[in-house]
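Sharing a structure here in structure tokens format.
Apart from one protein chain that is not included, each protein chain of the complex appears where it belongs.
== chain A ==
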Amino acid sequence: MMNLSRSVALISLFLLPLLSFSFSVDNPTDRRVLVLLDDLSLKSSHSIFFSTLKSRGFDLDFKLADDSKLALQRYGQYLYDGLIIFAPSTERFGGALDSKSIADFVDSGRDLILSADTSASDLIRGIALECGVDFDEDSSAMVIDHSSFSLSDGDHTLIAADDLVKSDVILGKTKIEAPVLFRGVAHSLNPTNNLVLKVLSASPSAYSANPSSKLSSPPQLTGSAISLVSVMQARNNARVVISGSLQLFSDRLFRSGVQKAGSPNKYEKSGNEQFATELSKWVFHERGHLKAGSLVHHRVGETDEPAIYRIKDDLEFSVEILEWSGRSWEPYVADDLQVQFYMMSPYVLKTLSTDKKGMFHTSFKVPDVYGVFQFKVEYEKLGYTTLSLSKQIPVRPYRHNEYERFIPTAYPYYGACFTTMAGFFVFSFVYLYHK
């Protein structure tokens, strides 16, 4: 046993440099994923989900959540690029793992899929709370919907949800036709957190309550305020998926047919597989990841970047933005990218035009205001990584000899001045020498 662990350590030591190449700024897709499970049987009950991940080249490392050797990092280096927590009932992780180290993992730019379920533990709720998601406090509560449940089961807790976020980036270009089957706990989003958003929302008739007991007071979470699956993209572009149902990822629901109550459409297969697969592509940065080159600016007709601009200079501005396709960097094409010339408020706001090769251009005149300006590109588009680029540049006023030397309207004054001088000279001459 000792020998084995030593050899594993040795191998991983050799592999470490190799592995660390796999996840970087230039290659943002995760490769090494740690899967934490309650029970190893989940490995087989959710095998389709895991095998799609494996087939896309992910290196999954299954561990029990209470494994005493759990560690996310060794010698200050993270061992994994992504983390899947399918352990809703775990009260304590084994090893050195706790909710803080998971938060640190996300803060280091790595990704997380977290799935809770009914009777989710405080630990899981705590991690979700760190990401701006509040699960229903009642641990026995489930999402119940009496109008949009799945007819296949007849159980009103098996929701057939079709209120998906409209984003090709998060859920792929192919529309998910069949409803997504969901059985689990409801959550709401922290209203002060604007990084988290609902991907799968409950219908307006849903509510969160304990299905086995009689409802004595109005439920706290109702209608479309209930989120079933949410995503959060942190400021450092780490992505997190939080689902209220572990079953959503299970083989059983993947394979199950679905007919939503009150709807004539019957589907052979639920939308779960497509939904889970596309969502995992997004969360592991196979899609919607942008990269920007540096902001380039110079005066019209020059190529070098000046250290300072003068007011009313004409300048050209460009920035290169590339999108990660999962394998390579492709030019990003959009018509809604804007640049601000900013000093406490934007003085110039211009939409950049693209050459379809990834370069975005514009040109404008520096305003007639001096100060320390910034070129700012703030690009926040649903599903895409946030681009927040800025570059400082001072703008100076005219130098004393850069103004017009002679103003045409002032010629009468120049004339008056010189005539007076000439007149005075003549006068002095006459006064002194005439007589």
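Here is the rule we go by: a contact is a pair of C-beta atoms (placed from the backbone, for glycine too) under 8 Å apart; a residue touches a chain by one contact, two chains touch by 3 or more; residues count from 1.
Rule of thumb we're sticking to: contacts and distances are computed from a predicted model.
Colleague: Tell me the UniProt name of the left-out chain, picking from "COMM domain-containing protein 1", "AP complex subunit sigma", "ER membrane protein complex subunit 6" or "dolichyl-diphosphooligosaccharide--protein glycotransferase".
Modeller: Record says "dolichyl-diphosphooligosaccharide--protein glycotransferase".
Colleague: Which of A:P28, A:G82, A:G132 or A:G288 touches the chain that is not shown?
Modeller: A:G132
Colleague: Would you mind spotting which of A:A234, A:L337, A:V366 or A:L387 touches the chain that isn't drawn?
Modeller: A:A234
Colleague: What residues on chain A make contact with the chain left out of this view?
Modeller: Touching the chain left out of view, chain A contributes residues 103, 106-107, 130-132, 192-193, 195, 232, 234-236, 238, 308, 343-344, 370-374, 392, 394, 396-397, 399-400.
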